[in-house]
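Questions regarding the structure given below will be posed in turn.
Not every chain of the complex is shown here; the ones you see sit where they belong.
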Amino acid sequence: MTSPSLDFASDNASGVSDVVMRALLEANAGYAPAYGADPFTQESQARLSALFERECAVFLVATGTASNALALAALCPPWGAVFAHEDAHVMGDECGAPEFFTGGAKLVGLAGEAGRIAPESLREALARFPRGLVKQAQPAALSLSQATECGTLYGLDEIRALSAIAREAGLRVHMDGARFSNAVATLGCAPADLTWRAGVDVLSLGASKNGTWACEAVVFFDPALAADMAFRRKRGGHTLSKGRFLAAQMNAWLAEDHWLALARHANAQARALAEGLARIEGVRIAFAVEANEVFAVLPARVDAALKAQGARYYDWPSRRLPAGFAAGPQARFVRLVASFTHKPEDVARFLEIAEKAL
Amino acid sequence: MTSPSLDFASDNASGVSDVVMRALLEANAGYAPAYGADPFTQESQARLSALFERECAVFLVATGTASNALALAALCPPWGAVFAHEDAHVMGDECGAPEFFTGGAKLVGLAGEAGRIAPESLREALARFPRGLVKQAQPAALSLSQATECGTLYGLDEIRALSAIAREAGLRVHMDGARFSNAVATLGCAPADLTWRAGVDVLSLGASKNGTWACEAVVFFDPALAADMAFRRKRGGHTLSKGRFLAAQMNAWLAEDHWLALARHANAQARALAEGLARIEGVRIAFAVEANEVFAVLPARVDAALKAQGARYYDWPSRRLPAGFAAGPQARFVRLVASFTHKPEDVARFLEIAEKAL
């Protein structure tokens, strides 16, 4: 195993928080009805409804891919089209799960800087998919990633603007919130403001990347949209028999704003990493660090020195670099992800190696 | 919540064993690569290959439904037919997951006493599905449940006989082993004898009902059959990001025959329950208790007394009663499931209430 303190490969590389682990230990006592008919699951529904200031229909699952794909399937028929940023997770990182769960819908990639869909890109795409034109996929849903795949955030106004365009065209709005907690931690706004009050119909709320083992919630702000979800989830093999396992994680994660504390910590480590790297000659930060991810171009010597010391992180496709940036043999484009487990000394050590490499 | 000690509703009503919980605590330390590229997952593959005395291709998932449906999808094309006992879990308890994952295959229910497919039933069904007849589904797989939905077991000879019929007709053989550990505990034979040496191609090995939170393994005895499984699992949303979570459960479960110890314990409680009930006037045990389930007809007064004391168990459809049995207002057909958590005093208390009811 690599040296732990230099592992910035993924927020999935961490385990669970002590709080969550303790909750699992406690939930382990005794018997509970299976398949979600347990009091833990009821509690999770109440907690999420309270958090979002609205009666929500909540479905817990174990993976983000399931959460996204099931949510989109609830919004989009087999002949529908889902519009998402061209680099969104649903577009290219789920091996076609949205296509599978929707029964063959079309995912339409939209351009936009820094992982954010540009409104004109959405408008232009919608113009290409006139409603009722039988030979084409029918526009059904917009999927926004918050935080984005570039570690950036949509502002409230941006979400509202995109949602308005979508809703005017008769689309439903989905939010891929795999890193929703990181977004809330940064923006400091109410979860309701970031979602249904801004036009979002369904949120795929992720906890797995931020403190739990495997726990995601599909949150329907309009329960009517969830009419078929119990069947979809069961049929997809995503209804865990020991439902309390999922719910116990979610409940501990939500209690006393634990989720926000974890996210704030991760975000802070990412910012520290970015600030430190930015001071190193030749390093360029590609996107604003608004959540827990840092995308940077590193001089090859820096990259080599870090890897030689056991640092872990992913090389990133250079086609995703913003205009004005370049990568190549002498300049590596990389992604660093901080999680709730990273300590300031991990960041410091990482920066120290980078600085000395030049 | 109901009184714990009288909860025989489901083996899914229990939590996890202390051993498994401890393993999760230990696995929580440090960082590990995501999506199954971690050392825990490697270890689980090695452990399962060792257990089955053969190099296996192993895919861990979180639910039995996913495990069954993914396994069947690997064996059966969209235009294929899967033959299973008419009461099998894949037939009517998974909301069509096998149909979903195969892309619309046909599941053909076969008759047979006590949950076991009768060889003549299989032969007759195969005769109805001639290979190459384009208008019909093509025979593709036989699925055997071990233990069965009646809590009974196939003997080695029975598995061999059914497999031989299936293989001669060009079918692959799947085993739904949601309670495989209970079967091995009773039969005392090598797992390899019960599976590939008896003609089984793929085993859906369940751990969730017997000591873990959520852990199932699809075990391919011929790795060539698993060529597409990584894509199928990912696309189904069943590739957990924190793969070590699944693998740590499996490893602890397998180590030092913990799985067998848990199963033996559960089976013993079921047997004690059945033996005690059989001594009560008017109670009839519907099927031989060969695993951890007891199917019984209880006099209404016994049933009422138990429920009044908070006992939990399911009423079972009377159409599943064997010939010569009857249920109705005065005789309730019920299912009782024992798990690794039940203690002899739980059983004793249950029997005490039942005895006093008359």
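For clarity, chains are labelled A and B in written order, and residue numbers in each chain start from 1.
Assume a contact is a pair of C-beta atoms (placed from the backbone, for glycine too) under 8 Å apart; a residue touches a chain by one contact, two chains touch by 3 or more.
The structure presented is a predicted model; accordingly, all values stated were derived computationally and were not measured.
J.: Give the total number of copies in the whole complex, keeping in mind that only 2 of the identical chains are shown in place.
T.: 4
We take it that only the chains that are shown with their structure count from here on.
J.: Any idea how many Å lie between the Cα centroids of chain A and chain B?
T.: Computed value for the inter-centroid distance: 34 Å.
J.: Using the touch definition up top, name the residues of chain B that touch chain A in the complex.
T.: 1-2, 4, 7, 9-10, 12-16, 21, 24-25, 27-35, 39, 61-67, 69-70, 94-97, 100-101, 208-209, 213-214, 231, 234-242, 244-245, 312, 341
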